[in-house]
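Every protein chain except one is present and positioned as in the full complex.
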Amino acid sequence: MDLSFTPEELAFRDECRKFFREEFPEAIRRKVLDGQHLSKDEIVTAHRVLNAKGWATPHWPVEWGGKTWSAVQYYFYQDEMQQAGVPSPLAFNTSMVGPVIAQFASEDIKKRFLPATANLDIWWCQGFSEPGAGSDLASLRTKAEKRGNTWVINGQKTWTTLAQHADWIFVLCRTDATAKKQEGISFILADMKTPGITRRPIQTIDGGHEVNEIFFDEVVVPEENLVGEVNKGWDYAKFLLGNERTGIARVGFSKARLKKIRELAALERVGEQRVIDDPKFIEKLTSTEIRLKALEMTQLRVVANDRGRGGRPDPASSILKLEGSVIQQLTTELLMDVVGPYVMPFAESDEGSGRNEMGWGPEYAAQSAPAYFNNRKVSIYGGSNEIQRNIIAKAILGF
Amino acid sequence: MDLSFTPEELAFRDECRKFFREEFPEAIRRKVLDGQHLSKDEIVTAHRVLNAKGWATPHWPVEWGGKTWSAVQYYFYQDEMQQAGVPSPLAFNTSMVGPVIAQFASEDIKKRFLPATANLDIWWCQGFSEPGAGSDLASLRTKAEKRGNTWVINGQKTWTTLAQHADWIFVLCRTDATAKKQEGISFILADMKTPGITRRPIQTIDGGHEVNEIFFDEVVVPEENLVGEVNKGWDYAKFLLGNERTGIARVGFSKARLKKIRELAALERVGEQRVIDDPKFIEKLTSTEIRLKALEMTQLRVVANDRGRGGRPDPASSILKLEGSVIQQLTTELLMDVVGPYVMPFAESDEGSGRNEMGWGPEYAAQSAPAYFNNRKVSIYGGSNEIQRNIIAKAILGF
Amino acid sequence: MDFDLSDDQRLLKDSVDRLIADRYAFDSRKKIMAEPGGWSRDMWAQFAELGLLGLPFPEAQGGFGGGPVETMLVMEAIGRGLVLEPFLPTVILGGGLIQAAGSPEQQKTLLPQIAQGKKTYAFAQVERSSRYNLADVQTTAKQDGSAWIINGEKSVVMAGDTADTLIVTARTAGGRFDRGGIGLFLVNAKAQGVTIQGYPTQDGTHAAEIRFDNARAEAVLGDPAGGLAAAELVMDQAMAAICAEAVGLMHEMHVSTVDYMKTRKQFGRAISEFQVLQHRSVDMFVALEQARSMSIFATFAASETDPATRSRNISAAKVQINNSGKHIGQECVQLHGGIAMTMEYKAGHYFKRMTMLEQLFGDTNTHQAKVAKAGSLF
Partner (left out) sequence: MDFDLSDDQRLLKDSVDRLIADRYAFDSRKKIMAEPGGWSRDMWAQFAELGLLGLPFPEAQGGFGGGPVETMLVMEAIGRGLVLEPFLPTVILGGGLIQAAGSPEQQKTLLPQIAQGKKTYAFAQVERSSRYNLADVQTTAKQDGSAWIINGEKSVVMAGDTADTLIVTARTAGGRFDRGGIGLFLVNAKAQGVTIQGYPTQDGTHAAEIRFDNARAEAVLGDPAGGLAAAELVMDQAMAAICAEAVGLMHEMHVSTVDYMKTRKQFGRAISEFQVLQHRSVDMFVALEQARSMSIFATFAASETDPATRSRNISAAKVQINNSGKHIGQECVQLHGGIAMTMEYKAGHYFKRMTMLEQLFGDTNTHQAKVAKAGSLF
């Protein structure tokens, strides 16, 4: 047992740090660190910088551009990326559909999609959740019917993040209505320009337009757009959701945010006192930091343990999701505490949350309440915290 | 709507205050306020002082010594009593078996038992819980068989508080094994000296011997010891448990304890600073006080609402139990914070919890950890807090 | 002691509740939000007609002589309806300050205007770093003959973009934090030297940044150097009022959560059947009832004569309200799931308003520290 890192591991960390802090576009990092939303162009640019370095898809198979990094290397890669304010490569592409295609799709589909997916030449969005199928995803009702050599899709998806930018969508469809819930589902790819696909943006309470409803009305796609085998889509979805278990805690991101909060609290004043000198504030900040430090150590332990599991996700990663989401939410409360009355001003924005372009109060004020509102989602999506507790209860405690 | 009290109400409060603080034995009050346990003699003395004033059984029927007090009068009676450190009249007698006898028993039984019960000439204990029947009381298995003109009781009860002092026990027994769970239970009185009744003390983690197991081995009691009708015992038990809803929050008691803690924290020092000047301590004390103030207001509202309910317990009283127990527990944490390292010394005692007769450290130190340990029970007994939540979920929220 | 409403109070409550139910459905509210300044003049006229705008004023001044209980009833309804009209800034703060500090003459002239819905007010008090300290005033008022000239900047002034008259705290003497030397000045919002930049706020209402460059005050309320006590009194009353509003919000959040749980199905059954969600909604309910209790406590504290006791008790109430409100708001969103994250659904709007009320007039830390300093609550 040794918590210190090997010289090789440290060298890798330094390489990450150098690349992310010195070679990555500064302006994009600034926006992320300041809590601002990125435009489509910025997201694409950032993603391609990573891909050019070969770092957009490190966990893909090596033949498709993956790396043979150790768990510690992954940890540093993510931690340094998040701490530097470098946006993660687009998850829909690199953590979701990409690995599924690489693992289960035909060689033709791989060739057709993987390089373009890795480079964000195709922007994917995720067609999983439905109005009646959120945490209980398997009860989804969007169906795909085989007609000749096509699939015809009818139904509705929701909570489709950034669909406004997407070129393609991967859709879970019911292809056998007679089978048991999980067994009649298939995983199908569709071009967003296909006739019959329409999009309705959903405005979220932070003022942003990140999520959408997607309607499928007699949407015809070629049969080869089915990934893998028919009616095996649930397995692929589970595989997909099991990926990215370690990044889910967003420890590096919370570190960066706490650092920022510390800086801002040293600038902002109440009367003549700095916010950071308020004992109650510093106590809350400290306890969040301690909790995050514990989570970082827990993440390292889960990461280390992953080696022995042959790719099966460790149910302990549910701890990361639980604690990680709560800590992210706590940091947004701290930011509001720094801001005080200037949490109030609101400005809608097309691409994200109420940015205060007019600059009322301190310049960082405008993001504080929207961040708080927006971050309520992190304990709901990706398997709500209640679902995570169910997983731990069943898989670890044996209930 | 008017939160101020009428002159009559205030006059009653003053009468309570005067009686409890000036006419009640000072030495007993001191012990209660200092968190020490009372001897049997002290409990009996205290009870009889109240009964002599006519204040041991105010909620009994008037013909048996009850009062026609308003809800506000009850509130003041309890609040002033608890604040003054006057021990409540023995609950087994006045809140439990007494009202059941007064309501459901024959005239003979009433005459035989009620006056002696009111004056604590008979000390009662409660034979309800069993090793397999705690929160799920209705699954009890102690049985009573009719043999001639007697009942023969066999079985085991547990958590029988202060049974070591008891003259009589009221026992829930299964009298019809074939009936549905709740429907075959009867309410029977037994002299503790009856052959076949044995007692085993249970030592609790605070070092005290308050609770006991009671074994019934072919215990023969006369048939007239059955209260009310056979197989109706569950109704009587529910009636019994529904009594004393307003006192359950122990607001007056917590007020007295917080006051005491404030005094002690002004005496005790860390280095040269008084504990009460520690910002973290005072913050925790303050938030407990605020929570208690809210509970006091809630209790007043429940009390006021009780008037319109014709004796049916208000399910809102479950809030009083929930919050009241948590606040009591918090006060014991505060007391440990005052004490610091002197929470450690332990001394067993026959009559209560680890009194530190040797006086290590400050004189109030010895009660602090035992009080903390002992008070974990308040969220378990009398319907655990989980059961209270179930009650609210069903009776108020309609789940 | 009596928790029952009097007949008049019951009547008031019923009529306000009916107005809100009839006119403040979620869709109607959305339309109102789109009006200039984000509130409806039409609705305001109805409030006036119903007597709400003069509710707390003496009858001699066009009011109805209502006390804190009446205000509580109206504010709770305002919370339940997520009402956007500037009742708090105009009636509670504006009207309250005029009552507390104005001359009999001023009261006779100005209060009826409010009661009749003719004038709205805003209280321009917060400055860039003053937070919740009413005595931290850097804006100045200098006498020029019989006139007062105001210079300075005020932050996040509620309804400051549509108010006809601003009541401005400004310093006539003393240093930045001195309790003496603060006056309450009436400034016409259209006066020369007044620059108002309005904006919508997170909760759907509006506020403004306001700059005074040699702006001439119309009048001063009471002693130009002794306005603080009145400001503190009215701030306490306003705090009691928003405690009641918050209870209205919490009530709606709790009810909507329970209702949603009974209809939403997952894994083949209503989610209300999951015990874990039941218990969490019970904990919301307990938090709501504790908040309701402290709102009543604050209501009665508002007419407490000793300022120290008044202020301590109302701060205690605000702490409970904030704690309950945060808990209920966060759980409301969590138990609803995604739908409460959308602007299309009502729950999120309650959550947002509640979040702003947590901060308004002092956050939890501030009030907890005030109570701690004031000594025991018992």
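A, B and C label the chains in the order they appear, each numbered from 1.
Operating definition for what follows: a contact is a pair of C-beta atoms (placed from the backbone, for glycine too) under 8 Å apart; a residue touches a chain by one contact, two chains touch by 3 or more.
Small disclaimer: the values here were computed from a predicted structure and weren't measured.
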Chains in view that touch the one left out, judged over the entire complex: A, B, C
Touch with the omitted chain, as defined above, among A:Ala11, A:Ala179 or A:Ala294: A:Ala294
Options B:Pro25, B:Gly132, B:Pro222 or B:Gly398, residue touching the unrepresented chain: B:Gly132
Contacting the left-out chain in the complete assembly, out of C:Leu11, C:Ala60, C:Ala173 or C:Val276: C:Val276
Touch list for chain A against the chain that is not drawn: 1-6, 9, 72, 255, 258-259, 262, 279, 282-283, 285-287, 289-298, 300-301, 304-305, 316, 319, 322-323, 386, 389-390, 392-393, 396-399
Missing-partner contacts on chain B, residue numbers: 129, 132, 134-136, 139, 158-159, 202-205, 207, 268-272, 278, 280-281, 336-337, 340-347, 354, 358, 360-361, 369-370, 372-373, 376-377, 379-381, 384-386, 389
Those residues of chain C which, in the complete complex, touch the missing chain: 274-276, 278-279
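Just so we're on the same page, only the chains that are shown with their structure count from here on.
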Euclidean distance of C-alpha centroids - chain B vs chain C, Å: 43
Averaged-CA centre spacing for the pair chain C and chain A, given as whole angstrom: 38
Chain C, residues touching no fewer than two other chains: 368-369
Touching two or more other chains - residues of chain B: 279, 283
